[in-house]
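The complex appears here minus one protein chain, its other protein chains still in place.
Let's turn to chain A:
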Amino acid sequence: MIRNARKDTLIAYVLIAPFVAIYGLIFVYPTIDMFILSFQDAPLITFGPQTPEWTGLDNYTRLPDDRRFGTAFWNTAYFVLLTVVPGTLVALAIAMGITRLSGRLQALVLALFFLPYILPVSVVYRIWDWTLNFQFGIAMHLFDVLGIDRVPIFKTSTWFMPAVAFVTIWWTCGFSILLFLAGLRAIPTEIYEAAELDNAGRWTVFRKLTWPLLWPITALVLTIQLILQLKIFDQVYLFSIGGRPNDNLVMVYYIYQRAFQNDDGGRAAAIAVVLFLIVIVVSVLNFQLLRLAERKT
């Protein structure tokens, strides 16, 4: 076996070579480059002949007074608030409903709930832009029935975020439902049979058995959702077309705007670094919390 150690190493390097080359080029290098760029004054699209200028911490010190950065930051926080916990609870409720069914009916119901997750964001955008259309949207009939005045939902800043959050939950819920279903399936049925013998009510069974047993999955879903929603861009960008992008900015959208519309690579990179740090901190904290939760159960 020892004789093979050198051969093993050689083989391993051959196997990992393509991966290392790709990751070096599109992951390691761009990440380092992002930090460097954030300390420079560098136009992005109009490549000039001059070398980029070093500006120290300027790109960062300007952020607190940047009104658009404030909007982007708070909108992202608002969006996270509107999607993470509500989305998780909706998914849990749906999974509880699906898990009771069996056979073909279960497969069909699951497929109906899961289908949106599989669709491209631009298709989701077209579907909901049509469904919620101010003049011809079918959802507006519901508004009429309920006696609410019709509103051009994606053109008003009050409705915009909640509506996009709603569409996002509809779109991404399928993923969380699958995780919850896997979790529910892992709970042994004997536990429920014992509860039935004790004449425990439905709500009691859920509160005392299902919820605590499912908690590790719930924590996982919350973590995945939180990190996912911090990085939101696509839906906000699409629904802002023809609307008020400056009121609807979220972090990634602002990076895009600074870099590609204002041609300001340095300042855009500084915002990217801030989001990068937020996501890393949240991931690490979550990871620790998950480990704690696992130790408890």
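Here, a residue touches a chain if its C-beta (ideal position, glycine included) is under 8 Å from a C-beta of that chain, and two chains touch if they have at least 3 such contacts; residues count from 1.
Basically, contacts and distances are computed from a predicted model.
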Q. One chain of this complex is not shown here; going by its UniProt record, which of these names is it: "Carbohydrate ABC transporter permease", "Cytochrome c-type biogenesis protein CcsB", "Ferredoxin" or "Spore gernimation protein"?
A. "Carbohydrate ABC transporter permease"
Q: Sort through A:Leu57, A:Ile148 or A:Ile241 and give me the one touching the missing partner chain.
A: A:Ile241
Q. On chain A, what residues meet the omitted chain?
A. 5, 8-9, 11-13, 15-16, 18-20, 22-23, 25-31, 33-34, 37, 44, 47, 94, 97-98, 100-101, 105, 107-109, 111-116, 118-123, 125-128, 130-131, 133, 135-136, 138, 141, 170, 175, 178-179, 182-183, 199, 202, 217, 220, 224, 227, 230-231, 233-234, 238, 241, 252, 255-256, 259-260, 265, 268-269, 272-273, 275-276, 279-280, 283-284
